[in-house]
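Yeah, one chain of the complex is gone here, protein chain that is, but the others are all in their spots.
By written order: A, B and C. Residues from 1 in each chain.
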Amino acid sequence: MPRAAVMTGPGAPIEVRELPAPEIEPGGILLETIYSEVCGTDVHLRHGRLAGVPYPIVPGHVSVGWVVETGGRVEDPDGRPIAVGDVVTFHDVHETCQRCWFCRVAGAPNRCPHRKVYGITYGVRDGLLGGWSEAIYLKPGVGVIPLPDGVDARRLIAGGCGLATAIHAVDRAEIRIGDLVAVQGCGPVGLSAAPLALLSGAGLVIVIGGPAGRLEVARSMGADTTVPLDGTSAEERVARVRDLTAGRGTDVTIEATGSPAAIGEGLRMTRDAGRYVVAGQYTDAGETTIHPHEMINRKHLDVRGVWGAGYDHFVRMTGVLARHGDRIGWERTIGREYGLDEMNEALADVEAGRIVKAVVAPNG
Amino acid sequence: MPRAAVMTGPGAPIEVRELPAPEIEPGGILLETIYSEVCGTDVHLRHGRLAGVPYPIVPGHVSVGWVVETGGRVEDPDGRPIAVGDVVTFHDVHETCQRCWFCRVAGAPNRCPHRKVYGITYGVRDGLLGGWSEAIYLKPGVGVIPLPDGVDARRLIAGGCGLATAIHAVDRAEIRIGDLVAVQGCGPVGLSAAPLALLSGAGLVIVIGGPAGRLEVARSMGADTTVPLDGTSAEERVARVRDLTAGRGTDVTIEATGSPAAIGEGLRMTRDAGRYVVAGQYTDAGETTIHPHEMINRKHLDVRGVWGAGYDHFVRMTGVLARHGDRIGWERTIGREYGLDEMNEALADVEAGRIVKAVVAPNG
Amino acid sequence: MPRAAVMTGPGAPIEVRELPAPEIEPGGILLETIYSEVCGTDVHLRHGRLAGVPYPIVPGHVSVGWVVETGGRVEDPDGRPIAVGDVVTFHDVHETCQRCWFCRVAGAPNRCPHRKVYGITYGVRDGLLGGWSEAIYLKPGVGVIPLPDGVDARRLIAGGCGLATAIHAVDRAEIRIGDLVAVQGCGPVGLSAAPLALLSGAGLVIVIGGPAGRLEVARSMGADTTVPLDGTSAEERVARVRDLTAGRGTDVTIEATGSPAAIGEGLRMTRDAGRYVVAGQYTDAGETTIHPHEMINRKHLDVRGVWGAGYDHFVRMTGVLARHGDRIGWERTIGREYGLDEMNEALADVEAGRIVKAVVAPNG
Partner (left out) sequence: MPRAAVMTGPGAPIEVRELPAPEIEPGGILLETIYSEVCGTDVHLRHGRLAGVPYPIVPGHVSVGWVVETGGRVEDPDGRPIAVGDVVTFHDVHETCQRCWFCRVAGAPNRCPHRKVYGITYGVRDGLLGGWSEAIYLKPGVGVIPLPDGVDARRLIAGGCGLATAIHAVDRAEIRIGDLVAVQGCGPVGLSAAPLALLSGAGLVIVIGGPAGRLEVARSMGADTTVPLDGTSAEERVARVRDLTAGRGTDVTIEATGSPAAIGEGLRMTRDAGRYVVAGQYTDAGETTIHPHEMINRKHLDVRGVWGAGYDHFVRMTGVLARHGDRIGWERTIGREYGLDEMNEALADVEAGRIVKAVVAPNG
């Protein structure tokens, strides 16, 4: 019986429990977990800030593991069979139904009402469906992706949920060669969005955030310049960005902060007829004030929300890590590895901002 | 010396004055005004709510007139010469420089800092450059458009600024065949956006606004159903729109209200992964509160600002009026014609919402 | 045992056979067929011009019928249950796998290598999976769509495959208000594309094709003008289209002919920087010559292929028929109804161009 770190309910401490081993259905896969991660979302889960979470749950939505057993032939996206011993990651979103209006008419499976997410909306009652566990069961139809040459398990988890989400955000930003880009926030999404903007042809990337140590990581991953939150007002940060962009503001700003107050600031630092991508408001952190005449209408702006990451973003993440991983060095964002018995500490460290990325190593 | 209605400054009453006749430069055109209009913007100009207005000015940005004289050969967009006696309208925006970064690098001439607008940012000192006047001088380079067969001067001014702006808004909305559309507001922009949405293939058009008389006009111009502002809460209006759209909300919502509070309501009535076009926040009416997690990020929404109308929108406006004018009947929006001596009354009528469209007939 | 018209192989005459009644799986549906149709594709199937067809087959990919039995609860796209007695149509494409690279990474399920099409790539060995039959079995997962108010079975089949394909083609054309549009071809796709272009805001629609009777149908369905193939050269047709479009050519041309030679002609009649949509080359009719400098590069043209029709196009087809069916009158395209014993005659009539749309009425 595999051991797993279980979040029993909002506010309760994480407990390590033994959970029943799953029965492998045809098309299913059993993984021995190599790494999972602590995402900012997990902190929110701990505080009960998401609706519809079926506590008790095993958190950990992006993970990597060894294939221990498969239920017959299971294929990767290129149609090649998955074999025992392969190191794989998988798309955390499952059961987008392909039958509902969002899946089939709107072409927006990320808004399918039937979708389930490993480690978030699957609970202990649904099976071994979270990454903070010695083993993970991939149900039939889960999008499994073998790691390509040049990507080991540690590099994959260093990218993790933040990198997949950032690929989605950068897709929405439609960056063209030479665009001047600001990224608000330097958590895992912001730190990935900055080098991805450069990979997409940006002529300048400014990262706005803090604390100072994270800004240093941002620069080491390719950001041209950084603007600290500490000791600056929103007014000053907007002025600083305008100074760096011929007085006009950025062509593209990507929001990855989690703070509603960032929205008005980001809209103001974007140039007229530019694009503003909202990726960081993943959980409910309340309301904010905007000035629609100045910030949207007169600016002739495009504002684009980004919800989650699709299977294609996960597949492309492995390609980005293979091609650019050595140069960009996502591993810099890893603060520490935690065992299953240390998950309360891991959550506390992430919440306090003491580390960017907490990696979970359930099998030691 | 032509007579013109002059707005001398914020808050001051309109005065009728004689202004010097212009000298016609090569490429310039002198018009005898047939009609101009009172736009909502003119009410804002009266109260000094726009920055950079060079009072005293002659208001009236969209107008139609007879060609009295041309400075040599002047051509329409198809390269045909403009002749004395032609009935023409013209693009109110001028002097987009084609040299600055917005014009030439960003491809956003509507945000050119050098642009000037007839009746708004041209003043009496600049010449005879507003429509509330017996004559209008079109400077060289102004985009002049002869009225096509089937469009007389009254029909053109019935469309007016609101129709050109609505074409721009509907372009930004990218409506596909069968889309469910809501239009917030039933002033000139909203009343034009509703039939244009249908012309673009909408499967349903809901107009939200008031008073009741305007909603009746909206239905007569093609809106499938209307939702009154009077006696309903924002919550109830959102619920009503959801009821009409299989519970999901609209594919597209076009905001044309002028009220910041409409933004949050409109975002909520739009379906996940839909489009929200902000066209009505043309002047500074202050701030509003939004909930970025619920309204933008989780919805995976596109929000698109719309600033002004381009020459192409004016050209296409004349085509729309020629093809669909009989059926849609923009003339329904005209409340009354005013002479130059009645412009204070006209402004008061528009501000009080007593009429949708006040037409100005400077030559009687 | 239901009777069905079976195409036993290329060149062989159609035979009526009794086929075994299907066993209804959970999620499956049994239909009593009201109508199916003879599509141009069926003529090609008869001649063996498609690869990978598992003869013997029951042709008929778009059909409409009564629900006789369901395998438990089956839902429409809005999540409402399908009931016995409902009149429904269904998406002919099935088994897009949602697991392969095209489905999940490229977002192009219309190019999924696992897709199967009712009446084309499903054969008699696969079950009762074609419309020229007294009964049709909808396998679990087939996209079923109840007919909305205002659409009876005859109207649905009058639209049929051609209308769904035309919606896809018009989506790809991105028609804006006022665009000048040419449609090459006046078979079922072209005759539907013409009114759809108008519904999408076109300022002018020209249909090019023949014979004269079909052009008359095109005009009755809304085409502004028609250009006959008979008695004109390609050069003359291009010149005629340019005359109708201020000498520039069309903003958008939609090809729906099935003839490779139409490609060069269509590219030439489209204006510089316009869009050319290739929808009519559904089967292999060979090669053609183009001039890439004059037709694509110097024109700065967009050329867009269109393959098939998706579930969303079928859903939206029912909406178009409900809203615009009375006015546009797709029923005009129906030439005659054929019983199962008359399918050889039906194929001959369609191949000879004697009728536009041959409707199949298997039960009477």
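The rule we apply is simple: contacts are C-beta pairs under 8 Å (C-beta built on N, C-alpha and C of every residue); 3 or more make two chains touch, one makes a residue touch a chain.
This is a predicted model, so every value here is computed, not measured.
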item: Left-out chain, listing which of the shown chains it touches; value: A, B, C
item: Selected from A:G203, A:P228 or A:G335 as touching the chain missing from the view; value: A:G203
item: Touching the absent chain when the full complex is considered, from B:D78, B:D326 or B:D341; value: B:D78
item: Options C:K299, C:R316 or C:K357, residue touching the unrepresented chain; value: C:K299
item: Touch residues of chain C, complete complex, unshown partner; value: 101-102, 106, 108, 110-111, 246, 248, 251, 260, 263, 271-273, 278-294, 296-307
item: For chain B, the residues touching the chain missing from this view; value: 75, 77-79, 98-101, 104-107, 141, 143, 310-312, 315-316
item: Interface with the unshown chain - residue positions in chain A; value: 78, 167, 170-171, 174, 176-178, 196, 199-201, 203, 246, 315-316, 319-320, 323
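We adopt the following convention: only the chains that are shown with their structure count from here on.
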item: Residue-number overlap at the chain A/chain B interface, same or different (half cut); value: same
item: Intercentroid distance (Cα basis), chain C paired with chain A, Å; value: 42
item: Centre-of-Cα separation between chain B and chain A, whole angstrom; value: 43
item: Of all residues in chain B, the ones touching two or more other chains; value: 246
